[in-house]
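I'd like to ask some things about the structure below.
And then chain A:
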Amino acid sequence: MGSYLNNRLTHVWAFLTAITVASWWIGQSRGATFQLDAMVTLTVLLMASVKAQLVIQYFMEVRSAPRWLKQTAYGWNIGLLLLLTGVYWLG
Partner candidate 1 sequence: MSDSVSVDAPGIKAPGIKASSGVRQGEPWYKNKKLDQYLCFWSVPIFYTLFGLVFVPLSWMMPPRSPDSSMAEIVAFMQSENLLFACVILILSVGLAAVGNAVYMTQMRRMTVSPAFRFAFMAGSITGPVVGCLFPMFCFGLGAFRPDYDPEILAMLYDFGYLSFIGCLGCFCLMWSMLGLSILLDKNNILPKWLGYYTVWQFVTELFAATVWIAKTGPFAWDGLLAFWFNMVLYVPWQIIVYFYIYKAIQNQPEHELPNVLPVKAQPMLQGNAL
Partner candidate 2 sequence: MSNTLESVVHKVDVREQPQVVGAFPGQPSMWFFIIGDLLIFGAYFIAYMAYRSQEPDVFLQSQQAMNQGVGAINTIVLLTSSLFVALGTEAVRAQKIRDSLRLFGLAMVFGALFPVLKIFEWLPKIEAGHTPGENLYLMFYYVMTGLHLFHVLLGLVILGFVMRNIKTAANPDVRFVETGAIYWHMVDLLWLVLFALFYLMR
């Protein structure tokens, strides 16, 4: 089992979990009423995008895939982040 603990995938998982906990901490209400907050929104969207990138690269193994697939998958992630923040900005 040691080789699984000391595996790159496990390290990636630990990092993903850490970001999840951090983003949960940021997104808590702490008793206050939810209000529009561009800072919180941008931070959690960016964190989600980083997580998505790691899942695509390491779990889905796109980092070793042909170029077109890399471009498509990374392009989806970056494009989605830009569009979501863009729509939020305009709204």
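Things worth noting here:
Going forward, contacts are C-beta pairs under 8 Å (C-beta built on N, C-alpha and C of every residue); 3 or more make two chains touch, one makes a residue touch a chain; residues count from 1.
Here is how the candidates were picked: all candidates are chains of the complex that A comes from, given by their letters.
Please read these numbers as outputs of a predicted model, since none were measured by experiment.
For chain A, the touching candidate in this complex is 2, chosen from 1 or 2. Residue ranges on chain A touching candidate 2, taken from their complex, read 3-4, 7-10, 12-13, 16-17, 20-21, 23-24, 26-29, 33-38, 40-41, 44-45, 47-48, 51-52, 55-56, 58-62, 64-66, 69, 72-73, 76, 79-80, 83-84, 87-88, 90-91.
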